[in-house]
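The structure appears below as structure tokens.
A protein chain is absent from this complex, but the other protein chains hold their places.
For clarity, chains are labelled A and B in written order, and residue numbers in each chain start from 1.
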Amino acid sequence: MQQLVTELLQGNRRAAARLISQIENDDPQKTDLLKEIYPHTGRAYVIGITGAPGSGKSSLVDCLLQQMRSDGLTVGVIAVDPTSPFSGGAILGDRIRMQDHALDPGVFIRSMGTRGSLGGLSRATGETIQVLDAYGKNLVLVETVGVGQSEIDIVKAADTTLVVLTPAGGDSVQTIKAGIMEIADIFVINKCDLPGSDRTAAEVNMMIDMKNGESWRPPVISTNAVSNIGIDQLWAALLEHRGYMEKSGRLLETRRQRVRRELTEQVEYLVKKRIWDRVKEKIEFNDMVEKIVQHQQDPYSTAHELLEKIKFYNGIVGEDG
Amino acid sequence: MNSRKIRVLVAKPGLDGHDRGAKVVARGLRDAGMEVIYTGLHQTPEQVAETALQEDVDVVGLSILSGAHMTLTPRIKKLLQKNGMNDVLLLVGGIVSEEDAAELLKSGCADQVFTPGEPLDKITGYIREAINGR
Partner (left out) sequence: MMEREKSDRIRREKTVWQEEVSQMKQRNEPFSTVSGQPIEALYTPLDLGDFDCEKDLGFPGSYPYTRGVQANMYRGRLWTMRQFSGFGDAFDSNRRYRYLLEQGQTGLSVAFDMPTIMGYDSDHERSLGEVGRCGVAIDSLEDMEVLFDQISVDKVTTSMTINGPAAILWCMYLANAEKQGISLSRVGGTIQNDILKEYIAQKSWIFPPEPSMRLITDIFAFAADHVPQWNTISISGYHIREAGSTAVQELAFTLADGFAYIEAGIKAGLDVDRFAPRLSFFFNAHIDFFEEICKYRAARRIWARRMKERYGAKDPRSLKLRFHTQTAGCSLAAREPENNIVRTTLEALSAVMGGTQSLHTNSMDEVMALPTEKAVKIALRTQQVIAYESGVANTIDPLAGSYFIEALTDQMEAEAEAYFNKIDNLGGVLNAIDCGFFQQEIADAAYTYQRAVDNCERIVVGVNCYNNGEPQQIELLKIDPSVEEKQVGRLRRLREKRENDTINRCLENLKKCAAGSDNLIPKILEAVKVYATEGEIVAALKEVFGEYKEKPIF
């Protein structure tokens, strides 16, 4: 077994931190490391937190950490912030709100940039969850980017998803993206001290009643993270949802789907990688592009031609692996 | 397929709240393609060192404008070493006299000291060179 993985399993913080970096950086060893980590995963319960910018996600995480720790649970936190599409850099500032927990050995916080991923998570979020799981954290909290749209990747990674809203300040809940309504297992109306909070809660409840036919009806919890209001109820709701997931068999189903997706993705990733590795070795790809641009060829036949050249149809693609 | 990025912790140890420099530098580093983790204000040396470890950063940049740099920097350096982070680049920015800067460099507590008015490019350039030169 690789040294870092051994140390991770012994609970070494530095090993956890370094492993995450190696995975995030697509280190050549990455796949081998993940292979070794995998048998030690599957124990942590994953909670996703999503919502618009400024809705107070980080403050909620801070409050939840307090609760979880006083219940004796250890927690890993993954806080995702956007990577600038222009420079490739990022400012990761979510942990500012959580720094009171920085010295708690039962908490491990990691900030990540999206690095080009568009669904609200970073590219390596899923794999980082595995590292924190194997590291022995009971819970993993994932805070999404929070740009307020199309952040639905979180449901693929999380067992329970919180959607954080704020009193809409004049706007109706109707304007909240439809997509985000459907992914919530629990709704949180944060900053409930602001005017319009009750109305927002009522509107969300109405929308749930209109759409929800499932056996789990998402509760709507009002909180004010800044003054620690409603956190008990939120934590109780989280525990209740987890109980529901476990007893109803939904957890197993969710995870089965996740594995199916991961396996599919992994296969596709490997196939693609092989193809493009071979293309790089053998094919004058740019020449092909030029010919298509000049209308000497069409893209459809050219694609076949390319695959033939790398002997894809003969099964050669997989031969050196 | 290696997509390594330089990760920098911008930290505000001590009690002063002057974060203009820290924030301008953080933006400058981001615009130079680095990932910047910002601790927020009023951090203890222990919080800074532990954050550096969890975030597995290549660089720790301390911004201190309260005059406490001669106490805080050596403590943070020691804690980083205790965490096994001997190779992390430790930079100090703020109101630091030349004499203090020389002492921090000589004692190995800091790899470089930047005082008010340094151009951003100089800081990003320094970091890039130091990290890529490894």
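Throughout what follows, a contact is a pair of C-beta atoms (placed from the backbone, for glycine too) under 8 Å apart; a residue touches a chain by one contact, two chains touch by 3 or more.
What you see is a predicted model; the values in this text were computed from it and never measured.
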The one residue from A:Met68, A:Ile96 or A:Ile231 touching the chain left out of view is A:Ile96
Would you indicate which residue among A:Gln10, A:Ser87 or A:Ser227 is in contact with the undisplayed chain?
A:Ser227
Among A:Gly11, A:Gly54, A:Gly249 or A:Pro299, contact with the omitted chain is made only by A:Gly54
Omitted-chain footprint on chain A covers residues 54, 58-59, 91, 93-94, 96-97, 169, 226-227
Chain B residues that touch the omitted chain in the full complex
14-20, 23-24, 26-28, 38, 40-42, 44, 65-68, 70-72, 95-99, 115-117, 119-121
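The rule is short, and it goes like this: only the chains that are shown with their structure count from here on.
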Between chain A and chain B, what's the gap in Å when you average each chain's C-alpha atoms?
29
Which stretch or stretches of chain B touch chain A in the complex?
1-5, 7, 26-27, 29-40, 43, 46-47, 50-51, 53-56, 83-85
Taking the complex as given, what residues does chain A use to touch chain B?
13-14, 17-18, 20-21, 24-28, 83-84, 86-93, 95-97, 99, 102-103, 108-111, 113, 115
